[in-house]
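Scroll down for the structure; my scribbles are underneath it.
For this depiction, one protein chain was excluded, whereas all remaining protein chains were kept in their positions.
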């Protein structure tokens, strides 16, 4: 097994000027949630799995009792209308564990993308604020200046010096290494508290993506998940509040 | 020396459709205890040692004052009856220290297994509960759906979403990487508190393995060890209890 | 992508007996500040970028919204007067993250330097004192004994057994690995508290470098930055002092 191994499940899909959309685990799992939802919504077809020595030595257990080695997965979708474009979608269980591994993995992903004719990428992630946010905005960064203008039209936000620490991980590296190879790329970062998985932020990201791709994505499922998480967050807050009140009472007694 | 080096102690054993049974160090040392006990019980013969740069740079000292480089060891056993099958047994001092090393080691183990005609594996480990357990059950996961049915007949348990974190380490990876190469594999995880080595859990695992392999394993030694550990656990509990009582007394005095 | 990749932005500059001057991030960012200031002051020209799998998987975001993969950068400057020499200047976002990576990166830097005719290097860094310093001195270490004499003339300080821990990182390794290849090298370490970026220490280092290179460097910008940092340090101290006073007051009250 090489450092990164790609296993095609069928023969390579023939795609016309496809866009790569990446969403791997990260802050608030925003990117992964968005791409997984997109895959489900448009019934994209899995065509390749990617294994790596830089993933943990781990299998997950399916509901039927069988195991699955941790991996990243490629899906494709063919355009249905004239104003749409073919898509390649990337999600997975993990990003690489080490710096070195991240470079190797992203290098391989770019090889595959290049091989399938990709010239343009959208990478999706979360931008952790550390506090709650009612209406998450979507920050943006691009490989090229002309894309900044275009993305502003779609409602993406560019803030000077934000994120101050740049973009760490696959979403950033795909753009960074891709740019060196001549890819155009856009990174969307949904604002998120960053404490829990954040379907609300994923929805905000998908809304911009809908405008760009002219694909109608059913957001009902994501909205349902968002409500569940809101409920959990509310409960956690009450528990915290409750225990604080309790200790206050004890303070009065003592 | 390569990343992983295999040293055959004699010429390769000629085996007929052998099963690989793995038990390396892990939670409660359940897998290692089980396989070591099995090796002793059936007088399996060591035929290969495996060294790796991903093991610690360490030697152990034998009782006679000589040293032994840390390693993994392969044993074989030839079937005595018609309803039995040849076995290859794997145990050792360590699993690989790094993710990358685990993939390398498991890859080499699968190479050896393949070379010796293995198509089926049993990997043994512990499932840490974090609390005491009177009658440890044996959880199971498999590479293929038809094996789930078979294993249920032997008394193995399949619980939805358990272990929630999947299986980490050699026991999981052998199945995960093995599945990609067409091996069939079953992982047995004996429930264990996970605090101490757990012969009771190892016994539970071996009991299922006896039914599957039609080999009669003498469990007396393992039961003796289990009683010793129970005694130690009891003493540790008393010590803890004692010190808590003491501090309670001090509380009353003060 | 190799472990270290060099990307020439134009054809290789033709230089006459050039000196390499290195300043990468480190204690007080002294070296990086000094070299960046030198580059700006003399209008040196960027000619190569160096990427590595041992840098973090990260992009920074430019003020115009575009991204830049983290890297190291090479600049050159051609001598204007007879008593000057051509320069190659090296700075960047990061040093290698791992020991192994540091050796690889420095090895590649030496390859490039050798290829461009470099026989002499100046490496710049900070020497962390852990306390404030009014007039930072510049400690020195060299590859060869005859250079010790020369550097003393320029005002560099040699203290027996200082730095006690030697020089860790690219500034040390360039000299160490360079010496094995026959390079001559000098390391200047500006004394610094080490808490904040330290333009004052960078200025002290540049002042010696000015004498050696016969280049007039405009230090106004650096002095401005030094005042800003002094102001910040002063504020931090007051805040600390204030909170201490406050707790003293509380002490009196209670």
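Some notes on this structure:
In this document, chain identifiers A, B and C correspond to the written order of the chains, with residue numbering beginning at 1 in each.
The rule we apply is simple: a residue touches a chain if its C-beta (ideal position, glycine included) is under 8 Å from a C-beta of that chain, and two chains touch if they have at least 3 such contacts.
Treat the numbers as computed from the prediction; the structure is a model and nothing was measured.
Every shown chain touched by the omitted chain in the complete complex is listed here: B, C. Only one of C:142, C:192 or C:213 touches the absent chain when the whole complex is considered: C:142.
Within the full complex, the residue among C:42, C:88, C:173 or C:215 touching the omitted chain is C:173. Those residues of chain B that touch the chain absent from the view are 1, 7, 51, 53-61, 63-70, 97. If you put the missing chain back, the residues of chain C touching it would be 96, 99-100, 102-104, 106-107, 140-145, 148, 158, 160-163, 165-170, 172-173, 175-177, 179-180, 187.
The rule is simple: only the chains that are shown with their structure count from here on.
Shared contact partners of chain A and chain C: not a single chain qualifies. Where the sister copies chain A and chain B meet, the same residue numbers recur on both sides for under half of the interface positions.
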